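What you see is the complex with one protein chain gone and the rest in place.
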Amino acid sequence: MEKAKETYVLKMDNIAKEYYGNRVLKGVNLHIRPGEIHALMGENGAGKSTLMNILFGMPVIHTTGGYEGTIEVNGSAVTIDTPLKAMELGIGMVHQEFMLIPGFSVTENIKVGREKSVPNLASRLFGPSMESLDFKAMRKDARKALKTIGLQIEEYVKVAGLPVGYMQFIEIARELDKTGIQILVFDEPTAVLTESEADRLLEAMRVISSQGIAIIFITHRLDEVMAVADSMTILRDGEFVARKEIKDTDVVEIAELMIGRKMEKLVDNDQEDLRAIDDSQIAVSLRDYRVNMPGEQVKGIDLDIKKGEIFGIGGLAGQGKLGIPNGIMGLYKAHGQVKINGQELNLAKLGDALDHKVAFVSEDRRGVGLLLDESIEQNIIFSAMQTNGKFLKKIGWMQLYDAAAGKSHAEEMVKTLDIRCTGIRQPAGALSGGNQQKVCLARALTLEPDILFVSEPTRGIDIGAKKLVLEYLAKLNREQGMTVIIVSSELMELRSVADRIGIVSDGKLACILKPDDSDADFGLAMSGAWKGGRKDA
Amino acid sequence: MNKKSKFNVWDFLFQNKVVLMFLVLCIGATIASKQPLTFVIPELFTRIARNSFIVLSLIIPVIAGMGLNFGIVIGAMAAQVAIFFTTYWGLTGIGGFAATVALSTPIAVFFGFLVGKLFNYMKGNEMIGGLVLGYFAEGLYQLLFLFIFGGVIKLNNSDLMIATGVGVKNTIDLKDTVKYALDTVPMLTIVEVGFYLTLIGLGCSAAFKVVKKQAVDWKAVAVKAVAAAVVYGLTFIKPVERFLSADRLLLLSAVELGCLLTVLWQAFLFARWKMLSKRADEDSILEPLNTQKMIAYVALAAVVYGLTYIPALYKVLIAVKLPVMTYLCIGALCGFNNILMRTRLGQNMRTVGQSRTVANAAGINVDKTRVIAMIFSTVLASWGQLIFLQNVGTLSTYGAHTQVGQFAIAALLVGGASVQNATNKQALLGIVLFHTLFIVSPLAGKELFGDPAIGEYFRVFVSYGVIAMSLAMHAWKKASKPKLESDGEGSAEAA
Partner (left out) sequence: MRNPLKPLVEKFGLPRVIIVSFFLFLIAAAGMFQMNLMQLLSDCLRRWGMYGILALAMVPAVQCGIGLNFGISMGIVGGLLGGLIVIQFRVAEMPSLVAVHPLFAMWVAVLLAIVIGVLLATGIGYLYGLLLNRVKGSEMTVTTYVGFSIIAFMNMMWMLLPFTDGELIWPNAGKGLRNTISLAASFSNVMNKTLAFTIGGVTVPTGLLLFFFLMCFLVWLFMRSKTGMAMSAAGANPMFATAAGINVNKMRIIGTVLSTVLAAVGILVYAQGFGFIQLYNGPMMMGFTSVAAVLIGGASPRKARIAHVLIGTFLFQGIMALGLPVANQFIPESNLSEVARLIISNGIIIYALSQVKGGSGRE
């Protein structure tokens, strides 16, 4: 409308941020006009959450050395150093996980921490915390806020029994009830909603923005952006890529911008590819495969992975790619048919995958992958001892640990994988991320598997170790014919080692792509434009 | 919505299973003990007077999410330190009792603060922590009473100290000091003091407003003052004065008064509603008058009054004499628990109790709120212990506090409370059931097994068992909750 003036309610310029020498934001700009819906897009790790943490003055920013750049709210420069300050400036946030109390009524939830109260004799003597609550005034406020977003519920009902979709609205109502709210951040609000609920939410966003409140909308779903946003900012690897008006762009361009044209080679493929992959030899076959892993739900996947190939599984966080290996290994409840080398896996039986010579390196190294207090030796030999009965000697009826055998194997592994440590007795928790990952790998290899699942192999490790790990995986595949399945959020790394890449979106397989397919294809597949649809390759 | 209209008997039975089980147990044990109600009921009312206050002191920490406060033992210790000193100084009567309360309060505040601080270090482990802390404090308490009193602090009083001069005697007789100090406050005095307090309160309130230059509703103040004066004036009528000059109230009179007040209250509600509805404007939402409920109340009052004419009940009712002041204190604490929850602080406590994460995000100082809850509970527990001691009349120096937490918590749970939810009603119901069992179980044991000891062991087992069961059920629910949630998602998924 009045574009010539270009007044912004929020201007963040040249924002940069370092975490322990690691630059996660490299001069990012974010400009928001009053009353517009502005989409903030980017892959995982693009810097969206860091940017929002800076906007909210979260302690994590200020305990790690603050940020660079300027923030202006309504044209005047501000420093936001506490969440309280952000609140005073009229910046609110609708959380992805609900910050609601089920046992409280809608009113109480909306007014939590900001109750209205009237003074009484006790409060005059002992201070304002003894003031009695003014339920009538609170109910009135709640009703007003609910009316704003068009939610038809009674303000006195308890939140506990309400459907999930309503809870999001109550969160929004709470933010709206804060006085002088100007900017409202929605952090992936539709992730937990059904389709019709999501539509209602988008409608509510339009209503809110029409009242002059600007909305920053963080999402991965391109269709939602196209439907509701006025403008957008794209970040990639902590860098500012573009600010676009939605009417000037289209889905394909956005997808391309998100993925980027950068294509470094992570792996030196000097080895000749002598593999003969037989299309009829299926190593892993999934049919209507579902996994109930919180935050990474798999909602029915059909997939065949050929024997001897390196298969990549990509997709954004929370879309379900991590659920695939975790379900097979029995860490979360899984349903459907899983065949390993033609034999059906009993998903209800713990450890059945291990018995079928499937090994797994978990994405959660510290939580699932390691016994942090135990020695490197223990960590390496443990699974093979429990599953294959290795490193045990029999004395009478007892099966005792064969310390000599375990020690020599662990030392060998430390040498082969170049694990940097003071000795095999060092606790695994004391190692660096890269070396911990190698220990996890060593344990998986000690099982001598046919099929190796590696989840997020390079998360949180430095570039040198990254390369080494990926090259080692490629070597295992080339030399031993091991089927390797890499699950990763980093598309680049999948595209540099995998033969085929399956993209998972919303718990379903969006498509299978080749490493040299176009960026736009990858971008569209990951952003849910092909929901459960297009299959080729 | 349909659920509400259809009253499900099975749901009701299931939700109140603990209470119902104990109700059956109590009735059974009472019958087995072959004791007349004229013995059991008066005994029960004595125990209600003694123990209610301390059980009610458990409610605030439950609401603040700190579970069952096993640390009230420490409050009891504060009370006993205070009562030791006032006995040593020779303070007596209601004045002595007031001095003891005044002395025990700062000690309990200090202890409560320390306990609260410590509990902030062991969030999620408060209950086991509180229990162990109780034993730890027991060690320090013994150190104080056995060695420091007399050993380090020289105390000369052969009535209190062991012959060697170091250490306090096993039992301290309170007969000549504060025994029945609170129980024997005459009703007349209570009304009189109440009248003056009301006047002071009204005066202060008005004065504050005047100083702060706010509008004062002088008419309302005057009406309240006059009402207070009228009530006070009634006490000058001879028969009323005679009735009020006693310190104990016959249970019969209490029931009659209760019926009368119920009817009067309903009449008052009706009158007020009539008046308000006359000048109602659109803005104020007048809740519709529930006439059915009112009639039910009046009818109930009439029925209860009628029941008093049944000879068997009449015999029981004239056998019980209630110490008025003590019961008033218990009632006041119930009121306090309720009113606190309607203040900003109380709402913060509830929020913290429901979810520390949400409370933090809403800008509530979680740690501070928890410490305050702990201080409240400890202070109230120390007062409760003083009420207990003045009624019992002897202080068993090394034993009076040891089982306080155990029995108070068991009583609360028997009333249907849980680790996360407790109300005044549950506390009072629990006391009635638990102490009935306490009175009759040795006698029932004697009748059934020929040995009262079995009954005694049984009631101890009950107190431990009910706590163990409640804790296990709470932990069970907590552990299976995430599973349920994910199952729910799974089924939504399938559908």
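Quick notes
Chains here go by letter, A and B, matching the order in which they are written, and residues are numbered from 1 within each.
In the analysis below, a residue touches a chain if its C-beta (ideal position, glycine included) is under 8 Å from a C-beta of that chain, and two chains touch if they have at least 3 such contacts.
Please read these numbers as outputs of a predicted model, since none were measured by experiment.
Although one chain is not drawn, the whole complex shows that of B:122, B:221, B:240 or B:328 it is B:122 that touches it. The omitted chain makes contact with just one of the residues A:123, A:182 or A:383: A:383. Checked against the hidden chain, the listed residues A:122, A:372 or A:468 yield one contact partner: A:372. Annotation: of B:94, B:146 or B:221, B:146 touches the absent chain (contact as defined above).
By the touch definition given at the top, chain A reaches the unshown chain through residues 329-331, 350-355, 360, 362, 364, 366-374, 378, 382-383, 385-387, 389, 392, 398-401. Although one chain is not drawn, its touching partners on chain B can still be listed: residues 118, 121-125, 127-129, 131-133, 135-136, 138-140, 142-143, 146-147, 151, 166-167, 449-451, 453-454, 457-458, 460-461, 463-465, 467-468, 471-472, 474-476, 478-480.
One rule holds in what follows: only the chains that are shown with their structure count from here on.
One inter-chain figure worth recording: chain A and chain B are separated by 50 Å, centre to centre, where each centre is the mean of the chain's CA atoms. Of all residues in chain A, those touching chain B in their complex are 84, 99-104, 108, 112-115, 117, 121-124, 128-133, 136, 290, 292, 294, 297, 299, 333. Across the interface of their complex, chain A is touched by residues 201, 204-205, 208, 285, 339, 342-345, 347-348, 350-351, 354-355, 357-359, 361-364, 482, 486-487, 489-490, 493 of chain B.
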